[in-house]
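Excluded from the complex is one protein chain; the other protein chains are retained at their positions.
By written order: A, B and C. Residues from 1 in each chain.
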Amino acid sequence: MIPAYLVLLIPLVGILFFALAGKKVDTGKLNIRFNAVCLVATIWLAINVLNDGTLLSAGRGLLIDSFNVYLIVLTAFVGLTTSIFSASYMMHEKELGRLTEKRLKLYYSMYQGFMLAMYLVLTTNNMGVMWVAMEGATLATVLLVSLYRTPESIEAAWKYFILCGVGIAQALFGTILLYYAAAQIGNGENALLWSVLFENAKQLNPEILEIAFVFMLIGYGTKIGLVPLHNWLPDAHSEGPTPMSAVLSGLLLNDALYAVVRNKMLVDGASHNEMAGHLMMGFGLLSFLVAAFFLHRQKDIKRLFSYSSIEHMGMMTFAFGIGSPLATFAALLHMTVHSLTKSAIFVTVGHAAQLAGSQSMDKIRGLIKTQPRIGWGLLMGTIAIAGFPPFGVFTSEFLVLLATMHSYPWLTPLLLLGIGIAFAGLFRHVQPMVYGEKPEGQVTVKANLWPVIIHLALVLWLGLTIPGFLANWFSQATTLIAGSAPL
Amino acid sequence: MTLILAYGAVLLSFASGLFALITNRWQTLLAVSHRRIKKYFKIDNACWSWITKNLDEQQFFATLQQAVFILLGLSGMFAVLAGVSVLIDKTVLTDQIGLGLPWLPWHVRFDSLSGFFYLIIGIAVTAVSLYGPGYVRAYDEHKHPFAALGLFTGLFVSGMLLVLLADDAFFFMIAWELMSVASYFLVAIQHENPANRRAAFLYLLMAEVGALSIILAFGVLASSAGGFTFDALRDATLSDTRASIAFILALLGFGMKAGLVPLHVWLPEAHPAAPSHISALMSGVMLKVALYGLVRFCYDLIGTVQWQWGVVLVIIGTVSALGGILYAMMQTHLKRLLAYSSVENIGIIFMVLGLSMIFMGNGHPQLAALGFLAALFHAFNHALFKNLLFLCAGIIHHQTHELNIDMLGGLIKKMPQTSLIFLVGCMSISSLPLFNGFVSEWLAFQTALQVDVLNNGVLRSLIPVSAAALALTAALAAACFIKVFGLIFLGLPRSHNSQKAHEIADKGMLAGTTLLAGLCFLFGILPGIIINLLNGVAKQMLGETLPNDTAFNWLWLAPVSADKASYSPPLVLVGVLIAALLSFWYLRRSPETKTMRRAEAWDCGFGGLTPKMQYTGSAFAMPFQRIFARVWLLDEQIHKDVGGAMNLNVTAIHYQLQVQDHSWPTVYQPIVYAVNTAAKQVGRIQTGNIRTYLGYSFVTLLLMLWVIS
Amino acid sequence: MNIEQQDFYTQAILSLAALVGLTSFLMLGQGRLLRLIFVFALQGSLLTLTTTLAGYSLNNPHLYISAVLTLMLKVIFIPWMLRREVIQMNAQRDIESTKNKSLLMMGGAGLMVFSYYVLHPIVQTTSPVMLNALAVSLSVVLLGMLLMITHRQAVAHVVGFMSIENGLFFAAIVATNGMPMVVELGVAFDVLVAAVLFGIFFLHIRSSIDSLDVDRLNRLKEVDK
Partner (left out) sequence: MAIVQTLLFAALAPLLAGWLKWCKCFLQNRRAPSLFQSYRDLIKLTRKQPVVAEHASWVFTRAPYIIFSATVLAASVVPLIAVNLPTSAIADVIVLVGFLGSARFFLALAGLDIGTAFGGMGSSREMTVSSLAEPAMLMAVFTLSMTASTTNLSVGITHVLNEGLVLRPSFVFALFALILVAVAETGRIPIDNPTTHLELTMIHEAMILEYSGRHLALIEWASQLKLMLYGVLIANIFFPWGIAETISLQSLLSGLLAIVGKLAVLAIVLAISETLVAKMRLFRVQEYLSFAYLLGLLGMLSHIILEASR
């Protein structure tokens, strides 16, 4: 169990360290170190889980099972690669004079804070604590969104803060209802422990749980970015520093979805109608389609990709909503590949924006000619996210399609429509940016693209074959969520 | 063994791609190899000199390119060998690769059908790899790095080969999309030109849509089957409606790739954009892979073919054939023209396939086999001569930097070999006897003429009409390619570029094209070879062979029975030779008339012939344009410069003609418009006012609560 | 069962619930910021009262702690901060012009009924008292949102946000006698941080649009300019 505590402890230390650190430290490198250590700890944890199954900490405060273990590793991994990216990125921003040393320290300590919140959401066994951590994640990132102090960034941060705050409050109400329902069947203080709840989900009062789930869905759904609760997301992504957008898209949304799914498991256990699933399917499909259309109207490159995040989250929500083993497996896979791909894309996007000195897509031109690595990176990332094989996104989308075909055939045309439109929306914007002659006086920037290469390589690998242990976790998690293993 | 060859082909093409990627770092490679070789080859002098020759700065890069194409060529040969061997020992090989989903490894199946298409791809790739080095040398390394070109070429070829190997839906889709994406990059390789970017985007978009509908088609089968493996799909029992839905989806998907009207619009855009050897592969081979997909899907996976599908195919095929050739007729850009003519040939192929489906559905498997065979044979031929023509187009562009046929002319004296090869291509594409194009078209007619056996009066009258349409298509094709050859090679040079053109120096480029031309002629004279192979394919797919397959010796071609119809190309060849030689000998016997006197062209006694006086492409096509005016969207503008007293005497006349495809305004622009407006409407919901947003979540909450209670 | 059969504790809770509901109505209708803040503080103190009462009657010590926390945060710190903001902005004079208040009030009443209707299934698992308490807290939450929707001042938004928190807190106290301690502390911490952040944000917003009118924060949007 030690590694689990380590995973939580290291970022905590990180926060304090960066908050109190003196002038002289090279914050970027240190941040990388912290995340690296964290990654090692998570891998250790993963190995433990691999050896002796589900772990439950002493006070049953922490729960690591096959559903969240790979998410934890993923979080640590993306956190690390993004920190590598942000070291160079932030240095560049500082040279441009957009940031002061003090802000930088704030940034890094908040980065750690965010990581802490993420780990806590994933590891905790207590639904209440999960809520607290989720709210904590908002609080940690709000200041990062407004890091540049431009009017737009302030506005974005304010919207993010208010909307997510109000939304998450609903989730708290849901949690209270859950606790209330749990309190009906005794075991007082431990009543909010997920493991306990899951064991005796049968006895929980279905009506209350359904109401609770609605609140949870609205609350955490706001963070997932489900339409029409999504409005904060593009603003926050586009105005904050790019590494932030990478972790927001790559991790925060996943974890919010994770929370919803945990609750869905309880509701499904308690009530026997498909209500929760149908709600998720509805929200998912709506977000998927609406986001697909939004893609066509973007002018800001980061907004573009944040909408594509909404689209993909919608697809995952939809898939979880279907609830058949195949769909669930697909959704789990999609969570992984999407966060890998999307964070990689945001890394390239960040460099591209620095290259052109602007985030507006009319300014970004001729990337391949100017700096081939960035151009190809962006192009490949887009190819991957658009769901072209042999990248992993294709695999998951393929499975989702077939699962839909199996359960709700009449929904597949909508899904296909969405995919097609989203694809067109992405490419009509990306092509002019990467191709063509380079604009006058565009010069290369110092860019470290190893994160991109590694991420895309992983996605490629997952597309070609899913390694045994991961497949194992996926199918165990599927059994946990959907009741039976895929096929 | 065969399977190893097949894998070898894939791996080699893949390897060539990777190797091309390495060439990006050729300077470092150079340095490394210098060190290595200095270490090892101290002794052998001849070898040393050879190596040093290849290792100096200029030569080295070319050598690397050579190596890339050699790998590609090896993969082509492997493919040919694999295909032939599986076709000869009519077996079905299956295998599994440990990739893919945990519960679904990649299934591999290599049977005669795959083998036949392997053969097609192999030949094409071999020719291209002979042709390639000379062609890419002209590219400016800084503008278009060879690494990208070579990499994606390798991926493209391996993708196509994998499609043929795939035996489960997942693997099939991966290979299919790999093929599409790789070719997309190849289309976009010269991306400075906005038109190319647009073409690439259009191509990728349509490829994506097609792929989605193919997935959907598989889904329809899979939803009533156990899994995604083709075996499971074969065993699936479908209701007729489900089967028809699957067929329509598959037709949409594969037709999108094959370029059936009206799904063909990407084709004339993408082919000119790509480098010539790539467009040769795309047009000559990739479209055939789409055909393979449809055949595999209908005859193999669905299993029971319904004759209504055949009718659909016949109609669409006829429309595509006529439309394609008519559009080709009006083009002035050589590669666009060739692209449209691909649409025409694909149309013919699908039409004949439709005939075979009709016969199949009406319970005449043998005649179905005849149609099937004709279709595949025409696919084979088209692969040969379209490849040839595109490669020649590449040579012409390479030598004259000009592809507008109104700007060329008189090349036959500048580039004799090329012109001869091109002529062979033209003759076989306009299906003249003694060339392969004619044989497949002859078989097609034979199929159509067997309509008597059908009971359904509608079919009995539909098929002959479509046959007549086929005849019209053939005649138009002949006219079209007379125009092409006549304008490019005959007459007087119409521009400075064609004036100072000269024969291509690079042996490889000639070798590649000559190979194809030779095959065109060979299979025109001895079609029996291919048809025997195809018989095996028909046996495996339809379970039936030709009615009268004993008649397929090298000499005679009598598909149904000797007294119904027979054709003997070798004897015809002999006859022609006899007649020609006789007349030749007889007329040149007397010494004084043997020699010809050269003089200025008579030209009905007008004189002062200038190149400007020659017929241009649009002039040649003028009568057709008048007759079939409704087929195109014509924008014809005649503008006169008048001068002199009272502007009476015309000093100059400007004529300009723009030909546009009907499918744009009718099919595509509405879709684009709809998407944009929809996006605009959807954009409305994001007002930027936080209170509205709060309102959204508030209302959503109330709504949800109300819903569940 | 009727209220007279209930014990004193329950009666007290119910009346407090009524009062809390009343306060949020008052806030909803309130145009002037200072009064709004005052009413909010009032609500906070009512919560404190409830908590202490609950803690006393169930002699549950940790409720006292949360009572203290509430007092510190929601009665003293946040109102004080907001008040200072308003004075600095000297916005105490200007009045939120909410059109036809009466309709708004009717809407609020409708919300209350709605929350009863929604939570009705709970009644068979518990006493109507709990139902009432929960219904009131839910309606407090909803009213808080309505407040945010109808008011344009950032300060009002903060108040609304906090009153939503109050509603949740009230629900937690009466329905489940408080959440587990960890959660309580966590929530309190979050609220504290949130309050601080709000303070920071007021500065930034003022500096960027020199007012606290959130309607003027509309640079980022998708509709065509």
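Keep in mind that, in the parts below, contacts are C-beta pairs under 8 Å (C-beta built on N, C-alpha and C of every residue); 3 or more make two chains touch, one makes a residue touch a chain.
These numbers come from a predicted model, not from an experiment.
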| item | value |
| --- | --- |
| Displayed chains contacting the withheld chain | B |
| Of B:Gln27, B:Thr304, B:Ser566 or B:Asn647, the one touching the omitted chain in the full complex | B:Ser566 |
| Chain not shown: contacting residue from B:Ile97, B:Ile315 or B:Leu609 | B:Leu609 |
| Per the touch definition above, residue among B:Ile315, B:Leu472, B:Leu657 or B:Ile685 touching the missing chain | B:Leu472 |
| Residues belonging to subunit B that touch the chain removed from view | 409-410, 412-413, 427, 430-434, 438, 442, 445-446, 449, 451-452, 455, 457, 460-461, 464-465, 467-469, 471-472, 474-476, 478-479, 482, 485-487, 489-492, 562-568, 571-572, 575-576, 578-580, 583-584, 587-588, 590, 592-593, 595-604, 609, 611, 613-615, 619-624, 626-627 |
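Keep in mind that, in the parts below, only the chains that are shown with their structure count from here on.
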| item | value |
| --- | --- |
| Pair sharing more residue contacts (C-beta pairs) when B-C is set against A-C | A-C |
| Mean-CA-position distance for subunit C and subunit B (Å) | 70 |
| Cα-centroid distance, subunit A relative to subunit C, in whole angstrom | 31 |
| In subunit C, residues with contacts to at least two other chains | 118, 121, 145, 148, 157, 214, 217-220, 222 |
| Shared interface positions of subunit B, touching two or more other chains | 680, 683, 685-686, 690, 694, 697, 701, 705, 709 |
| Residue numbers on subunit C that touch subunit A, as the complex places them | 118-119, 121-122, 125-126, 134, 137-138, 141, 145, 148, 154, 157, 161, 164-165, 167-168, 171-172, 175-176, 179-183, 186-187, 189-190, 193-194, 197, 200-201, 204-205, 208-209, 214, 217-220, 222 |
| Complex contact set, residues of subunit B against subunit C | 680, 683-691, 694-695, 697-698, 701-702, 705-706, 709 |
| Residues of subunit A that touch subunit B when the two form their complex | 158-159, 162-163, 166-167, 170, 210-211, 214-215, 217-218, 222, 228-229, 231-232, 234, 275, 279, 290, 293-294, 296-297, 368, 372, 383, 386, 388-390, 394-395, 398-399, 401-402, 405-406, 409, 412, 416, 419-421, 423-425, 427-428, 431-432, 435-437, 463-466, 468, 471, 474-475, 486-487 |
